[in-house]
Each structure stands twice: as C-alpha cells, then as structure tokens.
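First the structure, then my questions, so here it is.
Heads up, one of the protein chains got dropped from this complex, but the rest are sitting where they should.
The chains carry the letters A and B, assigned in the order they are written, with residues numbered from 1 in each.
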Amino acid sequence: MRGRRAPLALAVVLLTTFVACSTKRSPSIVDPKGSEAHTIAGVWWLMFGLATAVYVIVGGFIIVAAVRGRGTKEGRPSRVRDNTFVWVGGIIVPAVILVVLGAATVHASNSLRKPETNPLRIEVVGKRWWWAVSYPDQKFDTANEVHIPVGRPIEIGLDSDNVIHSFWVPQLGGKVDLIPGQHNVWRFKATKEGTFRGECAEYCGLEHAKMNFLVVAQSAASFDTWALRHQQPQSEPASQLAANGQVVFMRAPCAGCHTIRGTTAHGTIGPDLTDIGSRLTLGANTVPNTEGYLSGWIVNSQTIKPGNLMPPIPLSSNDLQALVAYLRSLK
Amino acid sequence: MSAVTAAVPVPEATAPTKGEGRPTPWWGMACLIMTESTLFAGLIGSYFFLRASSKQWPPPGIEEPKVMLALIFSFVLWGSSIPMLVAERGIKRGNERTLRFGLMGAWILGAAFVAYSLYDFHELHFGWRNNAYGSIFYTTVGLHTFHVFLGLVMSVVVQIKAWLGKFSKERHVTVQVYAMYWHFVDAVWLVVFPTFILSPHIK
Partner (left out) sequence: MAVTDVPSQETHGEVDAEELEEIWADAPGVPGFFSTIDHKRIGMRYIYTAFFFFFVSGLMALVMRSQLAAPNNHVVGPETYNQLMTIHGTTMIFLFNTPVLAGFGNYILPLQLGTRDMAFPRLNAFSYWIFVLSGIFFFASFLIGKAPDGGWFGYVPLTDKAFSPGINLDFWGLAIVFVGISTTVGAVNFIVTTFKMRAPGMTINRVPIFVWSILSMAFMVLFAVPAVTLAAGLLELDRLFGTAFVNPHLGGSVLLYQHLFWFWGHPEVYILFVPATGMISMIIPVMARRPLAAYLWVATALIAVAFISFGVWVHHMFATGMPVQAMSFFSAVSLIIVLPSGVQFFAWIATMWKGRVRFTTPMLFGIGFLLIFLLGGITGAMLAVMPFDWQVTDSYFVVAHFHYVLNGAVVFPIFGAIYFWYPKMSGRRLSERWGHISFWLMFVGFNLAFFGMHILGFLGMPRRIATYPSGLGWDDLNMISTIGGFIFAVGTGVTLINWFHARWWGKPAGNDPWDGDSLEWSTTSPPPEYNFASIPVVASRHPLWDQRPLPTASSTGDEATKSLGPEGAEHHETPETTGLDARPQGTLDLPHPTYLPFLLACGIAVFFVGLLIKAILVGVIGAAALVIALTWWAWRTEVDLA
C-alpha cells in the first residue's frame, strides 16, 4: 500500500540532502575532528546500521501484516502462533540488539573523558551571553575563542556564575553543562587542525541563540607562538590614531566593563579585549570581526545582538574612528 | 469470530460475594495517601540531596535541633491514633458514645502537638530564607504540621456530625475515611521526625 513508499522515499530524499549538507560548512557530528567525536561517530554508524535494519524489517512486517488478509473472508491463517511473534519480535531479537547497544555504551563511555598526563588546562566561564576563556598555566585571558594544540590532551574546566550553559563543539565531541555551584571538566584531544564552530547548547535566556564561539585547533608550534604573544604585555599603541583611541577607551565607559591587560581597564562585565584585534568574530561569534562591524557594534550592539548586556555608546565619529583603530591594533 | 457461548454461566457471575469489600471512598483515600506519601518522600529525598551536596550540615551557625521535647510530643501525636482506633471500633459496633469521645481524645492530642510545633517554630533561631537547610526544614515540617492542622479542622466537622448522631453502624464512611487520613498523618511523622530532628545528630 502507499503507506510503505511515502516514508521510505522521503527517507531516501532526506538522507541524500543529509550527505549533501554534511560538507565542511556544517559543524557536523559525523565529520569528527576530535577523539571523542570520532568514538561517538563510530557508535552512531553502528546504531545507524541496526536502526535501518530494525526499521525496514519491522516496518515491512507492519505493511505485510496490514495487507496480508485482503480479499479473504476471515483473514489468512498462519502457523506462527501469536505468542511466537511477541517472544521473537518483541523480546528475544530486541534483547540481543539492546545488549549490543549496552556494550557500545559501556565501551565508549569508558574510553572517553579520562584524565591523561600533561594536559593543557583551560578555564571557560559561561556568561550571558558570551564565553570567558583563560589559560591558568600560561596566565592570560581571552574570550569567545579557544585555541588548542592538535594531539595534546586538553582539559577544559567549565563553570558558570549565572545560569546553566552547555559547551558544545560538534566536531570535537559531546556536551558538558556549565552549572553554577559545580565545577565540570571536559577532557578530549583534537585530531585535525581547523577552526570549529562551538555553541551554547543549554537554553540560557534571551540571546541563547547568539552565544556561540570558535575553537581553533592548530599545530603545537603555532599554538605556542599564539600563547607566547598573549603572555607578552600589550605594546604601546603604534599609531597616533590608536593612541587617541586608547584615551577614548579609558574615558568612555568601556574600561568599566572591559579589561585590556597592561592598561588601567579592568572591567569584568564584558569580554577581555586584550587581543580583540586578532579575534575572528564579535559578539560571541555573531558577526565577523571587521572594521565596519566593530564600529557598528560599539555604536549600538543592540541592533546586532538585541538584548545583550552592552549598552549602545554614542561617540563622535573621530573618537569612534580612533577607538576602532586602537582596538584593531590589539593583537 | 464464531460466536462462542458464555465461558461462565451467567448466574454464577452475578452471584453476590460473601465477606463485604471496602467502600469506594476507602479506595479513594488509599490513592490519596499514595500520592501524599510520594510528596513527603520527595521532600525527604530533597533533604538528603541538599545535605549530601553541602559541606557542613546543619550549616555553620545553626545547631542541631533539640530532641527531648520533640520526642515527647511526637509520642503525643502517635498516641492520638489510639483514641482514633477506639472511635472507629465503637461506630463499627454502632456505639456512638465511644465514637464521640474517641474523636475528641484524638483531637486534643493532635491539638497539643500543633501547639507544640508552633511554639517550636517560634523558638527556632534561623529563618527559612537564610539557607537551604532552613528552607527544607520549615517547608517539610511545616507541611506536616499543616496536615495535622487540616486533620483537626476536618475532625470538627466529623465530630459535629457524630454529636448530631448522623453516624450509624451501617453508615459511617466519613469516620472510616477520616481515621485513615489521621493515621496516615501520624505515620508520616514516623519518617519526618527521625529525618529532620534525629539525623542531623548523626555525623
């Protein structure tokens, strides 16, 4: 009957879309770039096989059973006893499959999130609606962008001082919640270089949708240079314009909410801006970090990210120009 | 579907039973008690969950609840089940007098317990806003006390009916159901008391 073709055809169509979509563009969990994501993708493909089998077979049973009796008066008899159906289809076969799934669960979860020697420790604190990132051993802070060396064990400590958030980088692994009053740790390894989209996966209020971030997995060498640069104190503004910008920054309310290492700006309400010039995005991965967007953000971030906790800040065009120049000079 | 003849001869199916079963209100109250118990179980679970997730219990600055007086009045409450049983028995035999005085006795003991609880809450040197310990303490113990209080209110209605002679050997489902509720409230204290008054002393 038609009932069979409808869903199956549909499934085929959508599965092809699936393959089509799972290009590099999507932060896809079946495009793993990290140890945990690899293992889980493995579990998935196993389950996908089983599930397809179960669906096709059981679905087939449903259709056949439905049409079997057609044209007969009392329905077609069958040697299979009712209880045999129930026992075999409903208990024995599923039980076997479930044992497999159970084994997969135990095996996978035991191999994942285990402490390892000499990990790189990173502290991430969930804010509304952005991420404060710090490297306790290297002693520097940044925001909305996590740099990690490929191959080295990573240990990300996750905390929140407000509501619950959840740290998710689909291509690297599963989620771990950031829960106020509880310190969670996520341990994993990146296996490939690349820049991966991260998201807040626990509903955290108004701008939950725009609380994203980037994880930059790079070679050990380039990571070290990156980290080293961040450990240096900020060099004095190069250009005159930038120097004026710094003055503006300290005069305008900025400094009250933002920190720039090596200056008098120690605000903690907003992201650390010490390296804002070298970051890829603004507003927790809401817009790319271009000159235009930056000035747009400063003048009125509410148009870009309605309801975020940074107020619009009216500045004369000169001040703004200087300020932007200054911020972009911060590498 | 070939028409099968009745598996059981009809007369037998309709043959009335000996031994009377329980009235529907009894079943209703039984169900109510089931969910109410779950409610208290939930609160007690929460108590231990909060305790487990905190370093010091009770929190700094709060000493363990005093046992002596609480214990005495606990027995007063538990004791109130006895006159209640007497009252039930009485009306089952159609004896309205025992019913009236049984109910009254239970009421007095219950009232004594409520009075004590109010006094005790008054004495407590911490509020329910200070910390989670205070919150769960006041909420659970308070909820139980409120149940006893409700029991007293209902008892008034039942007693008036008793004095007006509205109950008889045959018709006394209200008494039966009310007594169930009363025993239940006492039983709850059998768990709440050790949890909230005694367990903090066990370190």
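Here is the rule we use: a residue touches a chain if its C-beta (ideal position, glycine included) is under 8 Å from a C-beta of that chain, and two chains touch if they have at least 3 such contacts.
Note that the structure is a prediction, hence the values are computed from the model and not measured.
Peer 1: Of A:V58, A:L228 or A:L280, which sits in contact with the chain we cannot see?
Peer 2: Reading the full complex, the residue touching the unseen chain is A:V58.
Peer 1: One chain is left out of this view; which of A:A132, A:V150 or A:V176 touches it in the full complex?
Peer 2: A:V176
Peer 1: Could you tell me which of A:V163, A:V299 or A:L315 touches the chain that is not displayed?
Peer 2: Counting the whole complex, the residue in contact with the absent chain is A:V163.
Peer 1: In terms of residues, what is the contact footprint of the unshown chain on chain B?
Peer 2: 1-10, 13-17, 20-21, 23-25, 27-28, 31-32, 34-36, 38-39, 41-43, 46, 49-50, 53-54, 59, 128-136, 138-139, 153-154, 157-158, 161, 166-167, 170-174
Peer 1: Could you please point out the chain A residues that touch the chain left off the display?
Peer 2: Within chain A, the residues that touch the unshown chain are 1-3, 6-7, 10-11, 14, 17-18, 21-23, 25-30, 36-37, 39-40, 43-44, 47, 51, 54-55, 58-59, 61-62, 64-70, 72-78, 80, 82-83, 85-86, 88-91, 94-95, 98, 101-102, 104-106, 108-110, 112-113, 158, 162-164, 166, 168, 170-171, 173-177, 179-182, 184-185, 197, 199-210, 306-307.
Following the convention adopted for this analysis, only the chains that are shown with their structure count from here on.
Peer 1: Using mean CA coordinates as chain centres, what's the gap between chain A and chain B in Å?
Peer 2: 51
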